[in-house]
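Scroll down for the structure; my scribbles are underneath it.
Let's turn to chain A:
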Amino acid sequence: MTLALVLGAVLAVLAVLLVARPFLREPAPADDRLAEPGELDRRRLELVEERDRALAALKELEFDHRTGKISDDDYRALVGPLRRAAAEALRALEPRAESRVAERPTRIGR
Partner candidate 1 sequence: MAELGRAALLVTFGLVVYALVAGSLAAWKRRRRLALSAQNALLAAFGTTLVAATVLLVALARRDFTFQYVAQHTSRSLPLGYALSAFWGGQEGSLLLWLLILSGYSALAVWLNRRARDLVAWVVPVLGLVAAFFAFMLCFVSSPFVVAPAPGDGAGMVPSLQNPYMLAHPPMLYLGYVGLTIPFAFGMGALLSRRTDERWIVATRRWTLAAWTFLGIGQLLGAHWAYVEIGWGGYYAWDPVENAALMPWLAATAFLHSVMIQEKRGMLKVWNMVLVSLAFLLSIFGTFLTRSGVVNSIHSFSQSPLGGWFLGFIALMTAATVALIYIRLPLLKARTRLESLVSREATFLYNNLLLVALCLTILWGVMYPLLTQALRGETRSVSKPYYDFFLHTFGLPLLLLMGIGPLVAWRRASVRALGRTFLVPLLAAVVTGVALIGVGLGGSTPGLLTYTFSAFVAASIVLEFWRGTNARRAIAGESLPRAFTSLVARNRRRYGGYVVHAAVLLLAIGIAGSSAYQTVREPAHGLRPRQSMEIAGYTLTYRGLSTRQEADAQATRATVDVTRGGSHVTTLHPGKNWYPVEQQTSNEVSIYHDPRNVGDLFTIADQIDPKSQVLFLKVLVKPLVNLIWVAGFIFVLGSVIAMWPDAVEQRRLAERYAPAAMSAGL
Partner candidate 2 sequence: MIALSVAAALAVFILYTAVVGGATTQLSPSELAGHTGHVALVGTVVGPVSGDAHGAGLRFRVKDVSGTSRVTVPIVYTGSVPDLFKVGRHIVLTGRLHGATFVGDDGSLVTKCPSKYAPAKGSSST
């Protein structure tokens, strides 16, 4: 059926257009490089994840202590190192925040 073939051709044309769109919109771009996180960004991401992990672990510890899964002694023993780890992670992120022009107060936990 010719209708089917016409519709098929239309489909193909639309597909090609969509695929070519990025090239049609910017025939001569200033920069065609695919953005990827540089060393600095990777390091920052690592630290942010480190920080979030440390803070979450502290929260968990608190909760486990409250619900009686960790005894008072164990809590006292564990909370120190965890707090230090969290502080370190936060501190490691600070220098990066200074180098940013538009400083936004980073939200820490809840």
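By definition in this document, a residue touches a chain if its C-beta (ideal position, glycine included) is under 8 Å from a C-beta of that chain, and two chains touch if they have at least 3 such contacts; residues count from 1.
The set was built so that all candidates are chains of the complex that A comes from, given by their letters.
As the structure is a prediction and not an experimental result, all values here were calculated from the model.
Trainee: Which candidate among 1 or 2 is in contact with chain A in the complex shown?
Mentor: It is 1 that touches chain A.
Trainee: Within their complex, state which residues of chain A touch candidate 1.
Mentor: These residues of chain A touch candidate 1: 1, 3-5, 7-9, 11-12, 14-15, 18-23, 26, 29, 31-38, 40-42, 44-46, 48-50, 52-53, 56-57, 60-61, 63-64, 66-71, 73-74, 78, 99-102, 104, 106-107, 110.
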